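What follows is a structure written as structure tokens; I'll ask about it next.
Every protein chain of the complex appears in place save one, which is left out.
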Amino acid sequence: VAELTRPILLLTDFGLHDTYTGQVKAVIAGILPGATVIDLTHEVAPFAIAEGAWLLETALPAAPARAVVMAVVDPGVGTSRRALVVRSGERLFVGPDNGLLSCAFTDEDRERGAYASAGAVEVHELWDPLWRRPEVSPTFHGRDIFAPAAAYLASGIDYRHMGPPAPNPALLPPFRGEPGPFGELRGYIVHVDRFGNAITTIRGTQLFPRFALDAAGQVIDTHVRTFSDAPGERPFCHTDSSGFIAIALNQGSAAAELGLRRGDPVVVRAR
Amino acid sequence: VAELTRPILLLTDFGLHDTYTGQVKAVIAGILPGATVIDLTHEVAPFAIAEGAWLLETALPAAPARAVVMAVVDPGVGTSRRALVVRSGERLFVGPDNGLLSCAFTDEDRERGAYASAGAVEVHELWDPLWRRPEVSPTFHGRDIFAPAAAYLASGIDYRHMGPPAPNPALLPPFRGEPGPFGELRGYIVHVDRFGNAITTIRGTQLFPRFALDAAGQVIDTHVRTFSDAPGERPFCHTDSSGFIAIALNQGSAAAELGLRRGDPVVVRAR
Partner (left out) sequence: VAELTRPILLLTDFGLHDTYTGQVKAVIAGILPGATVIDLTHEVAPFAIAEGAWLLETALPAAPARAVVMAVVDPGVGTSRRALVVRSGERLFVGPDNGLLSCAFTDEDRERGAYASAGAVEVHELWDPLWRRPEVSPTFHGRDIFAPAAAYLASGIDYRHMGPPAPNPALLPPFRGEPGPFGELRGYIVHVDRFGNAITTIRGTQLFPRFALDAAGQVIDTHVRTFSDAPGERPFCHTDSSGFIAIALNQGSAAAELGLRRGDPVVVRAR
């Protein structure tokens, strides 16, 4: 069935310690036997919407254009926050209306904080109970609303059948360094990876030719192309495979050594 | 092949840190190319049969009826404990004879601690070496006995060909609060999830309208429908997506904050 259906990509904060992610996949398999299901990650920090949005945005360039993306980081589960399906180009997204799906939208819309690109991007509410499980738990919409929607979308159901257009979806601003009053760039650490690389919201294309990056009181002024070019035991910056500036240490954990944590502010100055 | 074969669901304590789970999947792929294999979880605490049985029981309502379930938490591997295949309705289970597969059996049989529901549930031993790997390691029946059995069952082999009927399978009592001498309900924490929710063996349907739940010296008297209804920073109960009562903290780890651990007793009194 792989040629006739769309692959489903999953990104959640459900982890692999429990059966939450397994239940999502079991539901998909019940609706679309033989579905191709790919875990982008399930280790988004619990409830960390911005981290999830960044991880999704930076993973999707590797993904097939026709994928169905199910992303769930959902502190508002069970409240009146809407469940959305978004079409962006050929790609379909399902997830909560809290900004997690921002990468489906244009940078212009994200800068304004308001969706105005109908045509390129369409947003509908996952409203029709036909495409849900018969009973919906107030704490597990991933299993009961988003997984069935993803499976039906992957099988070819038209997203416009799932509910009415949804105005004013929540949007996060684009991830990038923001200019400060003295010409500096201001950002933050959006993700610490398995290797201890502290990845910032500063884009590689934004870095000054000569710079001083300040994070948690540490100043780093070296940018290298790859790890083996690294300056001995001192921390350095490199442009991560995501395109963003990462603070790294050669064969060690920069985050652990320098005490860097997700959310810590980062300032880059030209020198 | 997805339409012609059964999906295989895996639940083990093998973890993902090693290649144990990978070897199981490699064996399945060798026997049934293109099999649909779904990880329910591999992070059952090592040797924790009751936790594994509970995780399996609460995940399976999301699963396709025709699934083959391979569950392995097996402290007795390499001893004379039997390897079983169980048919329960349309579903097939393989795993060690230690209670892990209890959810395949009726509540009546589990209460009695004795299997007597032949017809609805059939139990056979995985006995015939034809459906094993040629060499069986004394410490890894998951790879050498259960994975091949699951793959052959998924491909359509009749479970009754794998060995003779197996009398007296090990059964765990149903997971639920047990009435105590003063009208209270007694249970225990059966699983702590990724978010720090401490999930008890008390069923949501058992909770008194007004109650006091005592766990590790903490008394909790609030039940909410979903996290956003939670009372500020105090711990609360909610009925988890599993149907069981969980002790939770809004956007924090109840287990870490309250010092709750798997196995801790829980008492619920009406008030």
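By written order: A and B. Residues from 1 in each chain.
Here is the rule we go by: a residue touches a chain if its C-beta (ideal position, glycine included) is under 8 Å from a C-beta of that chain, and two chains touch if they have at least 3 such contacts.
This one's a predicted model, so the numbers in the text were calculated from it and none came from an experiment.
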item	value
Option touching the unshown chain, where B:T19, B:N168, B:T205 or B:Q251 are the choices	B:T19
Contacts of chain B with the absent chain, listed as residue ranges	1, 14-27, 29-30, 33-34, 46-47, 75-79, 137-140, 143-144
Residues from chain A at the interface with the omitted partner, ascending	1-3, 7, 9, 11, 16, 36, 38-43, 55, 58-60, 62-64, 67, 191, 193-195, 225-229, 238, 240-241, 251
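One rule holds for everything that comes next: only the chains that are shown with their structure count from here on.
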item	value
Computed distance of Cα centres, chain B from chain A, in Å	31
